[in-house]
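Only one structure is covered here, and it is reproduced in the block below.
Moving on to chain A:
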Amino acid sequence: MLKTRKFEAVFVALFLLVAGMSLSAQTNYKIGYLPSTIGQALTKAWGVGIDNALKAAGNPPAIALDAMMKAETQVSMMDDLINQGCNLIILQPIDAAALTASVKKAESKGIPVITLNTDTLAPHFACVTMDDFGAGAMIADAVGKQLGGKGNVAIIQSPPGALAGVNREKGFRATLAKDYPNVKIVGAQNAEWDKNKAIAVMNGFLQANKQLDAVFAVNDNMAEGAAIAAESAGRHVLIYGFNGQMSTLAQIEQGKVTGTAYTNAYDQGATAAKLALQVLKAGTKTFTKTDVVIVPPFLATKDNVGSIPASSRW
Partner candidate 1 sequence: MKFDRAKVQRLIADSRLFIILLLLGAILTILSPRFLTIENLSNVLWSVCLIGIMSSGAIYAPVTGGIDLSVASNASLSGIIAYELMNVGHMHWVLALAITLAFGVLIGLVNGVLTTKFRVPAFIVTMAAKTYLFGFAMLVSNGATITIMGPPQFLAIGVGKFLGLPIPIYIMLVMIIASHILLKHTGFGRKAIAVGANEVAAKLSGVDPDLTRMIVYSISGVTASVAGIVMASLTQQAYAPNASGYELDVITAIVVGGTSLMGGNGSVAGALIGAVMVGFINNGLNLMNIPASYQPLVTGVVILLALILNQGIKMPAFLRLLKRA
Partner candidate 2 sequence: MSEQKEESGLLLECRGINKSYNGPMVLTDVDFSMRHGEIHALVGENGAGKSTLIKIITGVTNRNSGTMRFEGRDIGLEHSRHAAQTLGIAVIYQELSLIPGMTVAQNLFLTKEPRFRMVRLIDIRKMNAMAQEIIDCYGFHLKATDIIDHLSIAQRQTVEILKALNSKASLVIMDEPTSSLTSTETSQLFDIIRKLKEEGIGVLYISHRMEEVYNLSDRVTVLRDGRKVAVLDEAQIDPAEIIRLMIGRRLEESESHHMLSRRDGEKVLEVEHITSERKFTDISFSVHAGEILGIGGLVGSGRTEVLRALYGIDPIDSGSVRFFGKPWTPGVAQSIRTGFGFIPEERRLQGIMGAISITGNIGITNLDTIRKSLFVSDRKELSLARKAIGLMNIKPADPAVPVGNLSGGNQQKVVVGKWLIRDLKVLFVDEPTVGIDIGAKEEMYQTFAQLSAAGVAIILVSSDLPELTRLSHRILVLRKGRVIKEFAEGEVTEEDVLRASSGLVEGGAK
């Protein structure tokens, strides 16, 4: 019995401490931010963009949760944000189909949802996207031009079923097939978004293909990994990434990475936040069609990368 009281003491202490933090979070709008994982440059940058925009409008920062790349976790966290009575949720769906139900549920309870990059199957308030498919196509175009419409290309993939990566790859493949029939895709392997794994995968490509002209990695991390592998093998390969995170921009300047599809993630986040505040002021609750806001990425290469100011590097 006495023991039990000890536990109580411990926990009460713990929660009082925590309560301190939570108390301040009770003004204006309660906005939830639920990316696929918060441990990534992109999602971090979004978060910063969102919070800055909210602060500017005198709103407390968003409640950020970490779904750790698991759709189940993200769904249950959606439920949690709903139960917490958020006014609006900014969501980067890990999977379009998997999150549709949650988005429906939220909006049925009068909580507008803004999706980032990945749309869901159900109509909701808005989707602020950098258009993965289009950007993939854009890179394919660049590669095709640089190779003069002929050569061997490999793709470093995201895990199967990871929508963002898949769409980028689809755009890339579609354009090559359409406009550059002589550019051969000699390999496509998954490196699980991971730089270290990308090194091994790239090494594989380099071994398997004595002639490899270009590599498209569906995110910057993997592009950087590919760069490391190419460098240590002493082979020259065009390497394209995706997202345009700060480190990759630097590597583009150093000439290690050829180019990337750069989006100003800060802006994207801010855009979402501004939309959020608008709709909350307007008080609209039901949405028949998703209003898609495209934050178009542009191709950052050695020539134009300098034009990206430090303030918009993330």
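Just so it is clear, contacts are C-beta pairs under 8 Å (C-beta built on N, C-alpha and C of every residue); 3 or more make two chains touch, one makes a residue touch a chain; residues count from 1.
If you want to know what made the cut, all candidates are chains of the complex that A comes from, given by their letters.
Keep in mind the model is a prediction, meaning the values are calculated, not measured.
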Legend entry - Of 1 or 2, the one touching chain A somewhere in this complex: 1
Legend entry - Residues of chain A touching candidate 1 in the complex: 37-41, 44, 66, 68, 157, 159-160, 186-190, 195-196, 199-201, 203-205, 207-208, 221, 224-225, 228, 231-233, 245-247, 250
